[in-house]
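Of the protein chains in this complex, one is absent; all others appear in place.
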Amino acid sequence: NSKPGDSQNQSGEAAVTSKKDLSHIKVGYCTPSLNASFYVALSKSIQNSVEGYGMKFISVDGQGDITKQITGVEDLIAKGVDVLIINPLDPKALVPSVNAAVKSGLPVFIVDSYIEPSARYITSVLADNQGNGELVGEWIANKLGKTKIKAAIISGAQGNPVGKEKRLGFVRGIAETQLRTLGYTDFSIVSQGWGGWSNNGGLKAMEDILAAHPDINVLMAENDAMAMGAMKAAQEAGKADNMLIVGFDGQKEALELIKQGKYGATALNSPIGLGKLVTESVVKYLNGDKYLDKVIYTPSVLISKEEVNKFYDPKSIF
Amino acid sequence: MKSSLKRTIHFIIKHNTIIIFLLMLVLSALASNAFFTPNNLANLIRQVAPVGIISMGMLLVILTGGIDLSVGSIVAMIGVLCALFTQSMSLPLAIVASLLAGIVVGSISGYLVSVQKMAPFIATLALMTIVRGLGFIFSKGAPVMVADSASALTDFGSGSLLGIPNPAIILFLVFGITAVLLKYNIYGRILIAIGSNEEAVRLSGIKVPVYKFSVYAIIGGLAAISGMIGTARTGVGSPNIGIGLELDVIAAVVIGGTSLMGGKGSALNTFLGVLILGMIGNIMNLMDIASYSQQVIKGLIIILAVLLQRFQEK
Amino acid sequence: MKSSLKRTIHFIIKHNTIIIFLLMLVLSALASNAFFTPNNLANLIRQVAPVGIISMGMLLVILTGGIDLSVGSIVAMIGVLCALFTQSMSLPLAIVASLLAGIVVGSISGYLVSVQKMAPFIATLALMTIVRGLGFIFSKGAPVMVADSASALTDFGSGSLLGIPNPAIILFLVFGITAVLLKYNIYGRILIAIGSNEEAVRLSGIKVPVYKFSVYAIIGGLAAISGMIGTARTGVGSPNIGIGLELDVIAAVVIGGTSLMGGKGSALNTFLGVLILGMIGNIMNLMDIASYSQQVIKGLIIILAVLLQRFQEK
Partner (left out) sequence: MDMLHDQLVNRVELSNISKSFGGVAALKDVTLKALPGEIHALMGENGAGKSTLMKILSGAHQKDGGRIAIDGEEVHIKNTHDSKKLGIGIIYQEFSLVPELSVAENVFLNRLSEHGVWMKWNSLKKEAAELIQSIGFNINPSAKVANLSIAQQQIVEIAKALSEKVKVLILDEPSAVLGPNEVQKLFDILLKLKKEGVTIIYISHHLSEIFQIADRVTVLKDGKSSESLNVAETDRDAIIKLMLGRSLDAMFPPRKPVIGNEVLRVEHIQSDKVKDVSLTVKAGEVLGIAGLVGSGRTEVVRAIFAADKKQKGSVFLHGRKVRLRNPHQAVEKGIGMVPEDRKQQGVILSLSIKQNISLANLAGVTGKLGFIRSNKESAHVQQLIKKLLIKTQHEDIPAGQLSGGNQQKVVLAKWFNRDCHVIIIDEPTRGVDVGAKTEIYNLINELAGRGVAILVISSETAELMGICDRILVMRDGQVHGELEKHEFTEEHILRYAIGADRQPLSTN
């Protein structure tokens, strides 16, 4: 099990080269949806890496619905792909699909989300969301010092396991840091809004949060898009200056705001890195490496104003 | 001999959904070699089963001049409930309880429409929201596992009989029953009559509210069956599936030449409508058409199919 | 004196949406201290603006007996297009082009419904899918930033006039024009007549298709305005906003006492319907009611409001 931070490098070049000719290989990818720019970027990144190795890339869209994702996987198998990469909408529901694919002789790789261990996949590549949450919480606690933390959370979608990991990590990060530095905890989370992972949703949720709790000093959103929407609402309400806004993903627009000092910090969950990493695992596997780690984490990185220049790339696809 | 030919022609004109269907079939076969493989055909029929099963209920509802927007939510909620029930009761009991729950939800729509005379669109729209919320509440927002003791359910979901996937067998059953009901049973004839002239039926001493109520109860039950099939296939009940399913179901019924005004429609054509819609998605996936373009093409084909239907009226 | 009281009572009974509205207002004030703060009221009116603006168009469509399911998709697509346009043309041009694009999409629905005589439900359902897909294609799936040169747009989106948020001002304008149109202009009267008895209107020598066409073009334009407001507020055009918006809009219109059969409805009541629906969401957020329960409560209130409407008919 590789620990966060110790595995692959983030730079552009392929870290793995293939000894075999892979040009006849068809890689199928089933995305959970294409309704969010994160997923679009992830799909694009996998495509770029896959094609970079000379393989063929085919994708289907789960349209945010487990049954449609299963349908998509079935269609991929029917089309005769050689490798399957799945970003499962649900940790359990796709287990039968994965196992059916494995049974028909396909290696299956998981990316970005969790799946039950009973699925016989080769390896899963994902961000350490809880670790990321901890980094964000730690940053907030350090930043505010003895000031009481009054936070609101904007979550993406109900029942989303990634969101849950992030907020649990956030709480752990704050608690641990305060205990370490102050010897006690002094924070409350006064409200949880729902923003549907979108800019617009974050804006709306923040408006209502500010009406009910005008005195919050921290806003944590489970992705950058919602955080940026919430920032707009805070600005309109004239509250942006007394508030720390943090999010996740490291979208380039968010990095730009961090650079300008308007946005506190974000935890890197780069679709580009995920895409590269999972493709590299595929290539390793196809080259005969049968001993891949079952879980591979992308490094957990916190990006605040100090580090932002290392990560900011205005031409990035995400 | 000649008369049988004439009858065939007449049949085709009347059911010109068949022409669209055959056209799609030929196009699909031309478009992808993978289409006419037993594996893919089994996939296709398994994939359309949930929409297909519910479409038969929707046909009944639309025949009476109504509509039901809540089915997608029912599928999700029952999927969740069914998984929960397996954790606390025997499988047969869990299935019966899930089915009943679906019928109860449908009955609430039925009550609002038939007794309270609410517009079906708005009554079922409200229920769509409510039932979706309940699904989330019951599941606490996360997918619910089917109990290990209920492995028979998941076995059934992934199993097949004589090469036909089990969900498809249920679809065929539901289709057959509906077809017979509409053609040879008084119940079906009365539904058509209600959609065609409700007042006349009322004046004939037929208890119209009872019939209107019944179609919503039935579609609730069918949505429950679809929900259970979903859970059986995946082994989990997930509260966020089936969003927008109602629109697919309605589109299938309308592609099958059913009038949204009620009084006009057939089970066979609806079944073909379901297959046409399913084939659109399947073949586009096989052809590697990008997801966004798929939506555009699907919409265009719906428009085309409905425009072609208009010849039927002549 | 007495007659004015009588008239007031008559007015209230006729517009009993007002009663529901006042009831909601009182309940909201009781439920949360934060409700009657200027800040929250500004939020509320700003939040309902997109639904409100489109609801006036939906009122016109429903008056003629139609429906438009494509508006949520138009909002998203135009939001994207508007942001894209700012990158390549001057702001005024970008706005005009976006508005025109919305009108064009609406006109396609209008053409299918009025000339091709397609059922509005299915024509606009197909367009809903197509336009959503186009929005994704145009944006390549990711939100599109408004160009820095078009900061006037984002300034407008977050600005206000005399304490009234700009989007709300547009809403008031659209509401006022619709109200006047329906009450004092022949256009409104013809729409109502068409919804009541289309054939009689046609035989009176009125060009029914032109009017039916026009309402879809109008709602397309209004959806485009809503889309631009969304982009102006957030500074990005996202292809995935507005999913399910059409249902909120229709619910608001129906809560306002409009009959889905056409021929009956008022702008004021629709406006109140919009506010009622907006308040439901707002107050539940203020009360920190869990999102799942919110859906359930919202559905229940819709049912309740529509049931209360029935007294109006007496």
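In order of appearance the chains are A, B and C, and numbering begins at 1 in each one.
Convention: a residue touches a chain if its C-beta (ideal position, glycine included) is under 8 Å from a C-beta of that chain, and two chains touch if they have at least 3 such contacts.
Remember, it's a predicted structure, so these values are computed and weren't measured experimentally.
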| item | value |
| --- | --- |
| Given C:45, C:97, C:113 or C:190, the one touching the chain that is not displayed | C:190 |
| Touching residue (missing chain; options C:79, C:242 or C:263) | C:263 |
| Residue, one of B:103, B:150, B:192 or B:215, that touches the chain absent here | B:192 |
| Residues from chain B at the interface with the omitted partner, ascending | 183-187, 189-190, 192-193, 195-197, 199-206, 263-264 |
| Positions on chain C contacted by the hidden chain, ascending | 184-187, 189-190, 192-193, 196-197, 199-207, 263-264 |
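Just so it is clear, only the chains that are shown with their structure count from here on.
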| item | value |
| --- | --- |
| Top chain pair, ranked by how many C-beta pairs fall in contact | B-C |
| Whole-Å gap separating chain A and chain B, where each centre is the average of the chain's CA atoms | 36 |
| Numbers and ranges of chain A residues touching at least 2 other chains | 34, 158 |
| Multi-partner residues of chain C (at least 2 other chains) | 136, 141, 291-292 |
| Chain C partner contacts - residues on chain A that touch it in the complex | 34-37, 39-41, 158, 191-194, 198-201, 203-205, 207-212, 214, 225, 228-229, 232, 235-237, 253, 318 |
| Contact set on chain A toward chain B in their complex | 31, 34, 58-61, 63-67, 70-72, 74-80, 89-96, 100, 157-159, 161 |
| Residue numbers on chain B that touch chain C, as the complex places them | 67, 69, 112, 116-119, 121-123, 125-134, 136-137, 141, 247, 250-251, 254, 259-261, 291-296, 298-300, 302-303, 306-307, 310 |
